Structures are given as structure tokens and as C-alpha cells.
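One protein chain is absent from this view; the other protein chains keep their places.
For reference, chains read A and B in written order, and residue numbers begin at 1 within each chain.
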């Protein structure tokens, strides 16, 4: 590449940099600097040193919250897969009209704000809501409260993130050549064996894409766990917000934020080593 | 087996659809709480929403901030995308990564950063502060959508224009820009929606003067589960619905008027992967 650059005339050489400069300057000022400030605060507030990290990595509360976050993200990812895979499969095997209708529904869900969907789950799962009402109607005398538990927040997160999974799986599944399936069937592959040897490998990139996306978004989820979950099962983002808002513990909050960021980047890095990062979002 | 799959499918569809549908009847409820089925129906909460400045102000703030964010994002991203897609230069890989980075950082991390940084710049509670933050968060998605469009751009058209004697400037204004218009519109829409829906950063920095709609909704849900939220949810849901249905309806109308087969529009799935 260096050769190409030196071959070009001086003016042309500068041109892409001129086009790029405003954005680069902008990101430096309003992305890197605040991010750097978080890193800075984590080692200077309230004292210079690694006290905050020591607390975050060894304190029972923080360790528990991080483990819980990781566990919840994994659970949500698996649930999204359980919801997304069969649906994508069905969309691929039903009439075009139905597939379009389902696609429209998923798109609609995707575009509807996180908050609206979180609120909707609050309505659905509330003590006077339709789920409890339904349970009571079919004979459950005293249905347990389900709002403000790990169950309700997990369910809502699965709902919110499922479109990412479905879209990713559906887009690879659609590209599978039906002739391939037919020839597999003609060679005697049915049911589970067809699934294991043909479908699964062919859709693996979609599954990987969707899973990483869901997992990463879930790691940093703030709104839904805060509104629907319980404080005894907090996730990392919620605790960071609480530390800052309630205690003005900028140092501790920042240290947790940096740990969260590093975990996220590690997941993305592992993924990009294998598949390439552009594939994920592109 | 097939029947089982079918029921599973119906179950999943209900799971996805139910939360979207439920807010609509709730918004017409007469109950002061989250009661289902509603004891009665009225437009009471709609009247309340359209008369309550504590809801309307955040709504306008969000629209304003979204519009400003879109303008600023486009002004920064469009030239940068041209540079990255059409030129080869040293440091391109780093520049590419930099464009994508805001997407990889959890919003809560940025929220902490902005809260402290904008605090020291006295930009908290101002529209400008929120616009600056939202622009940064909108860069990756806008870049992705736009660069996908630009990569698919057939450059022979530009070359043809140049060979017919057009100056580079003329070529850009009369050939490149008109062809790219749909891509530009879509990426601008993504920037707007990214800002309009953004909650976490807004919770921390938008404050009293620049309070956005998601922040107001978040506070309201956390504090009281006010049924006015059902009204806003219904309206937002309706906007999405119309936005998605509109192209289909328009196409059908056009088709019935013109009766000429039009090229099939881009599949929604493809757009969606960009969205993700």
C-alpha cells in the first residue's frame, strides 16, 4: 500500500485525509476523550492507584454481579436461539406470504423502542395483567408474582434481542440451496441426521453472528434489568449506574465500566479472529 | 412432527406479537393502573398526553435532538465514507476500526464518560451535549449503511459522465448524489432513530432542560408506571407500523396505477442485517 501512496500526486494523497479529518477529530474529542476519562477516573478517584480494581475483582458483590451478568447473557443467548432457530426454519418452509408476514412482525418488533417493549412486559406480567388473569381463569388459585424477578427481566430481554438472532439465522438459511437438501434426503438423511449434518453446519455462521450480537448487547444491558429485575440479581450496567447516581462513586463505577468494556472487547476479539468483525454488523 | 413444529411456530409468533399488541388496549383504559382486561375504554390518557407539558416537552426535545444529530452525523460521516470506500491510504484499517468502535462500547460505559466529561465542560443538561453524544453513537450504523450503498455503486456511470465532458464537481452533483439519494436517506433515518431511541446516555446527561422522551419514559416507568406511557408506546408503535407498511402500500398503489412491473424492492432481511 505504501507504494500506491507514494505514487500518487501530493494533492490526491491528502484528499482522503481531508475527507476523514472532521470525523476523526470529532471521534477523538467526543469518543476517545470521554472513554479515556473513564479509564482515568478508575485509577484516580478517589485516590491514585488500583484500589478500585482490587475492589471490583475481589469484592463478593462485584464478582457476583459480573458472574450474574455473564450467566444472564448466556441464558438470554440460548433462549434467543431456541426461539429464533425454529422460527427461521419455519419461515423458510412456509408460504412466501406467511414468511413475509412473520418478517414484518419481527421487523416491527425490532424497530419498536426498548422502553416500549420493556413497559409492555411490565403490563403483561403485572399482578393485574393478562398472564396472571389467564392463569387465574384456567384455575390457578394463587398465581405467584412474576414481575420484578429474574424471570421477568430475562423474558423481556429474550423478546427484545430475539429479532437480532432471527434475522441473522434467517438470512443464511434462505441461501441454502433446496437442491442440496433434496440430494441429502435422497441419500437417506432424515430428521435429526439431516439437521445435524446438513442444516447445522450450513447455518452455523448465522448462529455465531446472532449469538455474539445478542450476548454482547446483553452484557451491557441497562434499561430492562433495572426496570424489570430485582436488586438482588443486578447486572453490571445497572450496578454501575447505581454507584454513580446514588453514591457518586465515579472511581468504582468507572472501574466496573472498564472491566465490562474489556470483557465485551474480548468476546468481540475472539469472534473477529474467527469470522472478521465486519461480518458481524455488516 | 409437522404439526408440532407448527404449534411451536404459532407459540413463538404470539410471544413476539403479544407485547406489541398489548399496549394498544391499555392506552384506551380508564384504569389508573396496569389492569387487564381494562375496566372501561376512553381517550382520557390521550387527552392527558397532548395537554401535559411534562410529556410534550421531552417529545419535542427528542425530535429536535434527533434532527440535529442526523444533520451532524451526515455532515461528518458522508465525506468520511467516501474516503474509506473509494480511496486507499495508509492507516485505513485503523480508521475503519475507529468508525466501528462506538458500537462495541456498552452505552453505560459511554454514559459514565459523558456524565463526567460533559460535566466538566458544562454541557450536561443542554441540547448540545446530548446531540454531541448521540452523534458519536450514530456514527457506526450510519457508516455501515452508507458504505454498503457506496460499495454497490456502479462507477462506470461516473466515468461515462466524465468522458462526456462533465467536471468532477458536476459529476458528483448530477450523477453520484442523485443515485446515492436512497442510501443517504436510509442512513440518515438510522441516525435519527438511533438518537430518538437512545436511553442510557440520555438518562445520565440530558437533565432538566434537554430531557428526552426515552428518559422521561424511563423515569415514569421506574417511578409510577403511569398509563400515559401506554399512549406514547401506542403512538411510537403506530409510527413504526406506518413506516414499514407505507412502502408496501405506496408500491401497490403505484403498481395499480402504472400497471408496469417494477423491479422488486430490496429484501427487508438485507436491510435488517445492516440494522443489526
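Throughout what follows, contacts are C-beta pairs under 8 Å (C-beta built on N, C-alpha and C of every residue); 3 or more make two chains touch, one makes a residue touch a chain.
Going forward, contacts and distances are computed from a predicted model.
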Identity of the absent chain, which is to be given by its UniProt protein name, from "Cobalt/nickel transport protein", "Response regulator receiver domain-containing protein", "ABC transporter substrate-binding protein" or "Sodium/pantothenate symporter": "ABC transporter substrate-binding protein"
Contact set of the excluded chain (shown chains only): A, B
Which residue of B:25, B:44, B:91 or B:119 touches the chain not shown here: B:119
Contact with the hidden chain (one of A:80, A:244 or A:263): A:244
Interface with the unshown chain - residue positions in chain B: 32-35, 115, 117, 119-128, 207-209, 219, 222-226
Chain A, residues in touch with the chain not shown (by the definition above): 29-30, 33, 44, 47-49, 59-61, 64-65, 126-128, 145, 147-149, 230-232, 234, 239, 242, 244-248
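Just so it is clear, only the chains that are shown with their structure count from here on.
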Touching residues (chain side chain B, partner chain A) in the complex: 1, 5-6, 8-9, 12-13, 15-20, 22-23, 26, 33-37, 75-77, 79-80, 82-84, 86-90, 92, 95, 97-118, 132-133, 135-136, 139-140, 144, 148, 193, 197, 199-200, 203-204, 214, 217-218, 221-222, 225, 229-230, 232-233, 236-237, 240-241, 243-244, 268-270, 272-276
Chain B partner contacts - residues on chain A that touch it in the complex: 1-2, 4-5, 13, 15-17, 19-20, 22-24, 26-27, 30-31, 33-35, 37-38, 41, 83, 86-87, 89-90, 94, 102-124, 126, 128-130, 133, 159, 162-164, 167-168, 170-171, 174, 191, 213, 216, 219-220, 222-223, 226-227, 236-237, 240-241, 244, 250, 253-254, 257-258, 260-261, 264-265, 268, 277, 281-282
